[in-house]
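All protein chains but one are shown in place.
Let's look at chain A:
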Amino acid sequence: MIGQAVNRVDGPLKATGRAAYAYEHWEAGQPLYGFIVGATIGKGRITRIDTEDAEGAPGVQLVMTYLNAPAQGPRDESIPFEYWRAQPMLTGPDIHFYGEPVALVVAETFEQARDAADLVEVEYRAGRGRFDFGEFEDDTYIPKTVNAGLPTDTAVGDFDAGFAGAEVKVDQQYTTPYEFSMPIEPNASMVAPHGDDDLVVYVSCQITDAARDSVAGTLMMDPERVHIVTPFVGGGFGSKLGIHSETILAAMAARALGRPVKVTLTRQQVFQLVGMRPTSSQRVRLGAGHDGRLAAIAHDVTMHTNPDVEYAEQTAATVRSLYAAPHRLTSHRLTALDLPRGTDVRAPGEAPGMLSVESAMDELADALGMDPVELRIRNEPTVDPERNVPYSDRHLVECLREGARRFGWENRPATPASVREGRWLIGYGMSAAIRGHFQGPTTVRVRLEPDGTAVIQTDMTDIGTGTYTILTQVGAEGLGLPLERVRIDLGRSDHPSSWGSGGSWGATNSSTAVHRACAALRTKLLDAALGDTRSPLHGQDPSAAVFSDGDVAIGGASEALREIVARHHPDGVEAEGQTRFMGDDPNYSDYSINTYGAHFAEVGVDADTAETRLRRMLSVFSVGRVFNPKTARSQLIGGMIWGVGAALEEEAVVDPRSGAFVNRDFAGYLVPVHGDIPADIDAVVLEGYDDKANPLGAKGIGEVGICGSGAAVANAVFNATGVRVRDFPITIEKLLPGLPAMV
């Protein structure tokens, strides 16, 4: 079952509109509707707030502001991970960023709530905010650690000496913009009071366990009384790792009114209230010999952070494990701006970091006059150059060679701006990909019912990643059942807990736990049968047992699982399986465990307008064992397309006067659409098995697709035009002035 390209088991529900997302549950009856009123200044203080007209508007049940919001628990910095912390809202008159909630209006209908929200009168005294990254880029501080607890700075050897002595050097500055996850389902929540003091919280989130603790911490409740329900999530990409104002405000209103309340962010509010990938300025220095071997690598990154909620994207961390070089330096610096908090956006740090480093490698190849593929192969390390531990299952060079062969890399225009087809300048580009693989704690329960069907329960989510499908496959294989006799029950905080979907670890965490739970369940079933004189398996050798098709067979004897369950466990039988935190698993300290890939892209750049079109793209990955090649390919291609967007389109722009994002919708913040992506795009995965990662040999695939894919596109633009744009995204106005003159 594992490794088969089965269709998504939740596919028919999703394709027919029957999958219920957070805002679409009716079990608790007709809810009230909440609408958030946001601040219209970026920094300052509310001087007057008048809710009388709003409160008197038809259907309005409640207008909540800082003047009548209940007391809430504080953000507790001693809780190690942000997403588990309380998120207090409407706590006072101070405004910290543009769009910050200043009121929640709750009414009988959505239309009433939305209109009454317009009637809330708020006056402000605007202060002078720090909004413009460029203005404050040099006013930085050093964070204690960066995201995921990674070290802020690292140094190996003597970078200055190594760089100074290098024969060929690249020393360039790259900038990346604010980017947003922007799943198509806006952040949404419905909170229903239940029983004496319980809350059922239907919320679009990636980590059920974190949502429960965050709601409970904010509302100062016992976490056991908060019941998160999130069976379907309309995309997350980091933006739903934590919960946000929609959930906290809905919960406070539901408690105050004793009725279900639902709140969704408008698309514009998603740009204000969820957080974004920090903007960054990155200096990359590469020093090499004429043979292309790197002597020195440095990656120094400055980013924005919100002053109250520090977030340091691990942008310079990826290069630490990528190439060999004796002299190395990485650093992260932050400048505090009065903007929404930075947050995890798909491939945090890796995506913007690889965009710059792999562009710089292309610049080095150009300076050396060397094939960019060959340059990377020459710098393949034998051990992780900063941690000084061996790699588990590193196949970057195979990815590079296989990708070059399949793509037809040998046809690359050797000289930039040398190939033209009609009005199109044609270029090839490539990039390497690497991303760390992580492991987090997860518990699942596998239950075999008397009718011979299995139910797998965990609070793990499926945010489109295929959790329902791959856990069905792993469970079916583990118990020897047909797929249709395995049912997956996800996304409830009352189930055994996991660390959810994020960091590309959900699939392996939950699959490993299912694998182990099935093993424990098999032992229980065998113990029962072998010790029972009524069983045909009585007294047989358990090590020879084969579970398949709903039966267990030993030699010539066999018995149906449902017979064993019916006799010994008339109410069903269950077992739990666990995956432990990587910090407690020596493999994760003894080895550098990563996923790898190589991207190849061909672009056409319009010689007159500088419009850039992706013509084709191929990437080859090494990610260990793959649970389901169909869903894996989809997820990898999705990541690659995110890289295309980062290279050519995505950019949120701040108004330096107000701190507002001026292009806060899909007309202004451009993400790839059908017309941007050619049919000729594919992801190939090498056969693999990483025995250091987990007993299934699998690694995460949700983010490696983005790592470097934007650089492959950017490098193809250079190859097509001879113009190197280092301020991403590569848009027309940056490219056009440098285009070669036409004859």
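One rule holds for everything that comes next: contacts are C-beta pairs under 8 Å (C-beta built on N, C-alpha and C of every residue); 3 or more make two chains touch, one makes a residue touch a chain; residues count from 1.
Following the convention adopted for this analysis, contacts and distances are computed from a predicted model.
Among the names given as "Regulator of SigK", "Sugar ABC transporter, permease protein", "Molybdopterin-dependent oxidoreductase" or "Xanthine dehydrogenase YagT iron-sulfur-binding subunit", UniProt records the absent chain under the name "Xanthine dehydrogenase YagT iron-sulfur-binding subunit". Touch with the chain that is not drawn comes from one residue among A:I2, A:V102, A:A116 or A:V170, which is A:A116.
The residue touching the chain not shown here, chosen from A:S592, A:Q635, A:N694 or A:T721, is A:Q635.
Listed residues A:F159, A:Y202 or A:F232: the one in touch with the omitted chain is A:F232. When the full complex is taken into account, the listed residue touching the unshown chain is A:G17, out of A:G17, A:G195, A:G422 or A:G556. Although one chain is not displayed, chain A still touches it through residues 7-8, 10-21, 23-24, 26, 53, 57-58, 109-112, 115-116, 118-119, 121, 181-186, 232-237, 264, 266-267, 463-466, 630-631, 633-635, 637-642, 665-667, 671-675, 677, 679, 681-682.
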